[in-house]
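For this depiction, one protein chain was excluded, whereas all remaining protein chains were kept in their positions.
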Amino acid sequence: MIRFECDYTEGAHERILQRLLETNEEQTPGYGMDDHCEKARAYIKKACDSENADVHFLVGGTQTNTTVISSILRPHQGVIAATSGHIAVHETGAIEAIGHKVLTLPSEDGKIRGEQVKELYDAHWSDSAPEHCVQPGMVYISQPTENGTIYSRSELEVLSKVCREYGLPLFIDGARLGYGLVAEDSDVSLADIAMLCDVFYIGGTKIGAMMGEAVVILNDALKKDFRYMIKQKGGLLAKGRMLGIQFETLFEDGLYFEISKHAIDMAMLLQKGLSEQGFSFLYHSTTNQQFPIISDRILQALSEKYTYSFWEKVDDTHTAVRFCTSWATKKENIEMLLQDIKALQ
Amino acid sequence: MIRFECDYTEGAHERILQRLLETNEEQTPGYGMDDHCEKARAYIKKACDSENADVHFLVGGTQTNTTVISSILRPHQGVIAATSGHIAVHETGAIEAIGHKVLTLPSEDGKIRGEQVKELYDAHWSDSAPEHCVQPGMVYISQPTENGTIYSRSELEVLSKVCREYGLPLFIDGARLGYGLVAEDSDVSLADIAMLCDVFYIGGTKIGAMMGEAVVILNDALKKDFRYMIKQKGGLLAKGRMLGIQFETLFEDGLYFEISKHAIDMAMLLQKGLSEQGFSFLYHSTTNQQFPIISDRILQALSEKYTYSFWEKVDDTHTAVRFCTSWATKKENIEMLLQDIKALQ
Amino acid sequence: MIRFECDYTEGAHERILQRLLETNEEQTPGYGMDDHCEKARAYIKKACDSENADVHFLVGGTQTNTTVISSILRPHQGVIAATSGHIAVHETGAIEAIGHKVLTLPSEDGKIRGEQVKELYDAHWSDSAPEHCVQPGMVYISQPTENGTIYSRSELEVLSKVCREYGLPLFIDGARLGYGLVAEDSDVSLADIAMLCDVFYIGGTKIGAMMGEAVVILNDALKKDFRYMIKQKGGLLAKGRMLGIQFETLFEDGLYFEISKHAIDMAMLLQKGLSEQGFSFLYHSTTNQQFPIISDRILQALSEKYTYSFWEKVDDTHTAVRFCTSWATKKENIEMLLQDIKALQ
Partner (left out) sequence: MIRFECDYTEGAHERILQRLLETNEEQTPGYGMDDHCEKARAYIKKACDSENADVHFLVGGTQTNTTVISSILRPHQGVIAATSGHIAVHETGAIEAIGHKVLTLPSEDGKIRGEQVKELYDAHWSDSAPEHCVQPGMVYISQPTENGTIYSRSELEVLSKVCREYGLPLFIDGARLGYGLVAEDSDVSLADIAMLCDVFYIGGTKIGAMMGEAVVILNDALKKDFRYMIKQKGGLLAKGRMLGIQFETLFEDGLYFEISKHAIDMAMLLQKGLSEQGFSFLYHSTTNQQFPIISDRILQALSEKYTYSFWEKVDDTHTAVRFCTSWATKKENIEMLLQDIKALQ
């Protein structure tokens, strides 16, 4: 079976495994206080052009979202997100489990706009009895979104401006951040991200690492006691070096961006190939997730050899599905997939 | 610096790293649904002599405790534990953060007795208005305890009997379980553990793995929807295979027990050497954590070359400290430590 | 100012105050264990034709919803409700604060249908990885709804059937239950409510009492330890008799229904009057909340003498507002209001 259903089907980039082997016998302090974590933090701060940032390493995305949001909000506040936001739909109510409502905004493409945030905020505060409703307390977006789309620099600037005007910390879920940064139509750099939001994370799990997400806190007001929060929410890895070594390897010489680029190349190869065969797409994605609309007959045939994710029924005979590429995707597999689909037409 | 302050100072057992390399390019489904996890589950169930058990892999101890306890208790119930229990003191209130009180029982050696549980339970239910107090809902113990001591088979049997009589699920935190199972004075097998409790976990992080804890659920009533709980609490690793491969390696041919035994040998070497030099110990530990009482003068001198954990002041000039051995401890380091201490006397 | 903005603008029915005076010097045990609570429970069980029900008295609606829902759900479960449900919009995230997501279903009239519940449930369980999503765990409806509409007996039967088939406890928020039971087009009795749901409450605050809601638990599986939940969530009134005496008075000889009927008569008088003057209504409400659409010019003029609630803008010059009647509404005030509106036309 050749797997395209997600972007975490292989292990880790070979240089990471190599580095784990080389450092295996070193003795280090636990909980992220080791030299590898220290170096990784330095590399990341440099890449973000943010020397004053705090950088923490956590294990996975749901845990990271929970920890960051729990650290920011007071009990009566909620987090604004797109209806399709990961925290709104695919984290088994992790945000509610720590006490907060996800205040959803409708979105066709996975993005929310500054104007929407403004309207929701104004509506809350113009209510005659706002204390009967959840107070908007922060904004969560994903870059790229769950639909593969990316925010442009100007879209982020508008959002950031609204958030700062209204005192709403802006949190960017970067589980697939690398894939967004190197997309062909992206005009957003890592330093831009760091400048425009209050806290974000750089996903490792889906881009070369075995696991691991690097949280970057820019806003000084959000830095206090964050390690307590990580520990309480179960994310303070005893052998923190495992995360440090991985991010050290990914960021010491640009490996993170290089392998992100490979995934994008593979995604564009797939997109181009399918477009040429006449397929349309549910979303205009320029990143590693592609959502072609394919006839159920072809999908049925493909499923004997390939995996993909069901996304939604488009009509009685067609379905939008998700194919993911990643740092590990082999070009020959994309080519074979395209040929097989062509043969099925 | 030679490190003895904890049992997670090195990376992972080399056979684990080797296996990660060998399997790295395999494509697998995510979230623990891969063949490696499946094999690891089978090995563990066999080692526990419990074919009907459910086995789940989580990343770390605090996360595992939180997930298990959250899954079992209703909101008005608390978990009984020793005052020194990990959940009572060293998890930043993770149990309270999910809504539950830790009902502590005093303990000199880290263990709680069946009789204590019985008394607490009876006291609750003999109150004229028990609904004003937290209802005892389950029992948490650690094997070995945070003090390095171990429960004997008969002690566990008594606890288990009380728990079953009173309908209190018994949960064993086995973060260092291997070290308890192979201790020289242990009369408890993995199958005994599985037979006497309702749910427990086998610690990987401190015994050869990079990270990972294997939860084993014996009581059918506690199995339902456990994967939802793992996901919500942030423990469902996308590349679940990383945990599966590690436990597969540790349990396919007894590596877990073999390397546990090495740690115990090293601990006994240290204990014997210190005893011969006239040192006494805070607790009678037969496992990998040793708590010698040493003069502050010697400790001060040692700290230039070795790390250890402060435990508690014993008198004005002496301190109980913790030295940990592990699967990775080198015999020459123990010998050097003993010589250095001797030279400082 | 003559107030119509809600149904809790006056104190309590005079017979309740009279009874409080008469019983004031009695000495009673606390926390709802007194004879008045006992009698009130008996009256309510009889009115519900449910001798085996458990009846508990709480102080307010949000507290009651929180307590009931917290008592029923496991941590990974959510409660299904209409998007306009009180728990979804007007309780400051109280449900999320106890850890649960409100799974909303769209609704034009405030009601949800059995078919919608079925679809949501089926969609969850047909997902390839349901454990990444909140599991539907119970259903919450309001009778009458927040829009003044009422469920018919057959609608409740369909909902009830779906809920029982799927193992979803059905909880009815009866903050205004009396007004629903005596509405002219209602074919649902209190005994029907008790037969068709698992737990519901009879609102006192809005129907004659100073405060107080009577929770009626029908499903045996939901009865256990409910008093612990009340205490933990802050609803176990020390002088529980205050609630008992009020419900005793309301239910010993049908006062609850009698005064509910008065509110409905007043609402129908208002509705008929406005209809005759040519006004239309946002919802077809047959209960004590009426939502006429009125020109902003008239509303502006009215606001100098009357209060009402803003509901929503209908167009540039018209607004839907809410006028509430209650057990305490004076007929002359309705008549004056109608005359004043007429004069403004």
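Should a chain be cited, it is by its letter among A, B and C, assigned in written order, with residues numbered from 1 in that chain.
FYI, contacts are C-beta pairs under 8 Å (C-beta built on N, C-alpha and C of every residue); 3 or more make two chains touch, one makes a residue touch a chain.
Worth saying up front: this structure is predicted, and the values here are computed from it rather than measured.
Considering C:74, C:233 or C:262, the position touching the chain not shown turns out to be C:233 (whole complex). Contact with the undisplayed chain is limited, among A:9, A:50, A:71 or A:104, to A:71.
The missing chain lies against subunit A, touching residues 31, 70-71, 74-76, 98-99, 129-132, 135, 225, 227-232, 236.
Think of the hidden chain as still there; on subunit C it touches residues 1-3, 5-6, 8-12, 14, 17, 20-21, 23-30, 59-63, 66, 91-94, 97-98, 205-206, 210-211, 228, 231-239, 241-242, 307, 328.
Summarising the interface, subunit B meets the missing chain with residues 75-76, 78, 89-93, 95-102, 128, 131-135, 310.
One rule holds in what follows: only the chains that are shown with their structure count from here on.
Between subunit A and subunit C the centroid-to-centroid distance comes to 42 Å (mean Cα coordinates, whole Å). A straight line joining the Cα centres of subunit B and subunit C is 50 Å long. Centroids built from CA atoms put subunit B at 33 Å from subunit A. Listed for subunit A are residues 91-93, 97-98, each touching two or more other chains.
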